[in-house]
Structure formats: structure tokens, C-alpha cells
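Subset of chains shown; positions unchanged.
Letters are used for the chains, namely A and B, taken in the order the chains are written, and counting of residues starts over at 1 for each.
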Amino acid sequence: MDRATYDKGMKIRRETLGDAYVDKAVAGIDDFTREFQEMVTTYCWGEVWGREGLDRKTRSIINLAMISTLNRQHELAAHIRGAINNGVSRDEIKEVLLQVGIYAGVPAMVDSFRTAKAVLAEIDGDGK
Amino acid sequence: MDRATYDKGMKIRRETLGDAYVDKAVAGIDDFTREFQEMVTTYCWGEVWGREGLDRKTRSIINLAMISTLNRQHELAAHIRGAINNGVSRDEIKEVLLQVGIYAGVPAMVDSFRTAKAVLAEIDGDGK
């Protein structure tokens, strides 16, 4: 692994998903999950999110669409939060999920709206 | 079906996928495919693409990501062309597909780059 890419990735990962989320992931690292955590931080966050060709807001929008299509609700919840942190508005999240409904089908849209609504309610609660 | 939404959808569909593509689809309409064509034009292109909350460039980017994830190469080819028509640059298409590789896996990325490269070569040939 390339240390500079790892460090760049960790910075973007924290700025997107939030320190609370990443602190928890990092605190759980053990011999079973060490390489997995390094691989996610370096390749996903450092190499790809660290590229200049798309801004982070657009990358978040892409992720909402892909992760909804892949039916991965845990990851979707993290990336709804990440999308808000990267400047995607609630109305824009809504638009992405309506488009998911057309291309990936109604059940994908239903699940994603359920997850998104729960995360947005948590965020509203956080601010209290 | 709502005629106004159908008409709006047909306009956006033509502007995105090109008249040649849509003319061919429309010419093939028969009793078996009539409702299917109307449903795609009205709901997909009229209701969702016709909404104001995201610009067409962003909607094209979302589609490249989702359709790559869904492994639908015919549709992907049409939407690579649509993305170019909607102002997505080749470098931006590249960025979307690299991000597909991380989230939907390497085989998805390989297939999507193959399809994209073929369509871009066709477009270059078209201009001659």
C-alpha cells in the first residue's frame, strides 16, 4: 500500500462519512479486518475519490444510485450522510432515488427511500 | 397516459438519445411493443427526466453508473451516446466508470469500458 494515498483517502473518507463513523470503523480494526480497512481507505477513498475529474458532490450522487441498485442498505445509510456532508441537498437525494425507481425498479426505490428517510431523521435529531 | 407528459418525454428522449436512435425505436412499434414504448416515453422520459431537480448532465451520469451496475450493455451504449449529447465529457465518463469498478466490481468496469470505447469510436466515425 502507498502511504500517501492511504493518508489522502483517510482525509476524504473522514470529510465525507464523518469522524464519528470513521472513528468507530477504525476502533474495530483487528487482525481479521486490517487489510480490508486499508484497502477501502487506499483504493476506494484515496485512488478513486481522490481523483480530480469529478467533484465530491457528483461522486456522492453516483454512489447513492449505485448502492441503491446493489441493495446494500448499510452502505447506503453511510452514503446518505456522506451526500449531505458533500453538499447534496435533500431535494437532490429525492431526485436520485426517483430515478433509481425507473431504472432499478420500484422495490429498490422503496427500500432506498426508507433508508434515506431514517438517516435524515437521525441527522435532524443530531442537531438538537 | 397523459399526452402532455408523453410529448415532453419524447422531446427529452430525442434530445438525449438522438433522432436516429428514437426514429428507429418508433418505426419498430407494433401491437406487441406499443404500450411498452408509451410507458418508457411517458414515465421514464416525461415524468422523471422531465423533472427540474437535477440537470440532464447529472441524470446522464447517474444512468451510466446504474446501467453499468445492472449489466445492461445495450442500454449502456444508448446512454453513453446520451451522456455525450447532454454535455458529459469523455473524461467524466471515464471517472464514472472507474468509480463503478470500486463499488460494482472489476468485471462491471471492464464491460462498461469496452462498451463505452466502442460507442465513442462510432461517434468519432460519425463525424467523418
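Simple rule for what comes next: contacts are C-beta pairs under 8 Å (C-beta built on N, C-alpha and C of every residue); 3 or more make two chains touch, one makes a residue touch a chain.
Keep in mind that this is a model prediction, so the values were computed, not measured.
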Complete-assembly copy number [criterion: all chains share one sequence; 2 shown]: 6
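Note that in this section only the chains that are shown with their structure count from here on.
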Turn needed to bring subunit A onto subunit B - CA fit, degrees, nearest 5: 180
Interchain centroid distance [CA atoms averaged], subunit A/subunit B, Å: 25
Residue ranges of subunit B touching subunit A (in the complex, touch as defined): 43-44, 48, 51, 53-54, 58-59, 61-63, 65-67, 69-70, 91-92, 94-96, 98-104
